[in-house]
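Okay, so here's the structure we're looking at.
With one protein chain removed, the remaining protein chains of the complex are shown where they sit.
Take a look at chain A:
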Amino acid sequence: MVILGTKTDAPKTRGPDDSRGYRVFRVVNTVVLIGVVVVTLYPFLNIVARSLSEEAYIIAGKVTIVPRGFDLTAYKLLMSDALFWTNYRNTVVYTVVATLISIVLTTCYAYVLSKPQLKGRTFLIGVALFTMFFSGGLIPNYVLVTSLGMKNTIWAVVVPNAISVFNLLVMKAFFESLPSELEEAAAVDGLNTYGTLLRIVLPLSKAIIATMVLFYAVSFWNSWFTAFLYIDRQDLLPVTVYLRNLIAGATDAQQSGAAAADVVQAAATLQAVTIVLTTLPILAVYPFVQRYFVRGVMLGAVKG
């Protein structure tokens, strides 16, 4: 899959061009881009403001990006909800386990696919690529997972999406870019394939593995539909489905242990608080990991 032959982020200078039209354009351009920033950030600020506001102000439609009638009741309410924390813990567990499985499977397969001399390599790549364009579909998948007895277990969430073909291609491209002399030297030193992979290749691949961990972890952290489909027990749900049930009005207040009257009163605020608390971990690590994502996407786009 050839998308581009890339080099990263070199500043582009097209020499001076100070025609009047272009100067006007640059002002307009800056304004437009600031507009993009504002539109992108506004929903976040709005949600944070709502989460900190008094319900009455929200209902009156007075909250924009500044909290009105500063009120932490909803935070306290949610913090005291045992189900919320159980679900939050589930999300963490599912994410860790799923990411682990994914990384192992993806690394193994990508390493195999990166060996140009391997017989049957084209077929092995085809097996993976074909699933990008054709899939069994919702119903057969559901029937399969159910008949494997995976319903209401962690496995229904962590196994069916273990390998992302895109990530596989990114990793394969990386392995292919490693100099083959290294592995030949390892073979001369008497290391077998497993030894070469573990002691030579993987230590050189820390950066790409970190990127893969991020890709997988974020997608598992954010996923909700698999759990929604395969898990009926409230105490096994991830926090995304908790939020889904909340916005669908399906979470029964009494069931989750909070005082019903309070919950009804604080419904809008509570939603905002749940959104904030669910998004927080992503927002907290985002500034530090963003560039790895960008790098990974480009690596995958070079060649698959």
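In this section, contacts are C-beta pairs under 8 Å (C-beta built on N, C-alpha and C of every residue); 3 or more make two chains touch, one makes a residue touch a chain; residues count from 1.
Following the convention adopted for this analysis, contacts and distances are computed from a predicted model.
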The complex lacks one chain in this depiction; which UniProt name from "Protein lplB", "Cytochrome bc1 complex cytochrome b subunit", "Glutamyl-tRNA(Gln) amidotransferase subunit A" or "Sugar ABC transporter permease" does that chain carry? "Protein lplB"
Checked against the full complex, the residue among A:90, A:167, A:211 or A:240 that touches the missing chain is A:240
Residues in chain A touching the chain absent from view: 1-15, 17, 19, 21-22, 25-26, 29-30, 32-33, 36-37, 39-44, 46-47, 50, 58-61, 64, 104-106, 108-109, 111-112, 115-131, 133-144, 147, 159-160, 162-163, 173, 176-177, 192-194, 197, 218, 221-225, 229, 240-241, 243-244, 247-248, 268, 271-272, 274-275, 278-279, 282-283, 286-287, 290, 293-294, 297-299, 301-304
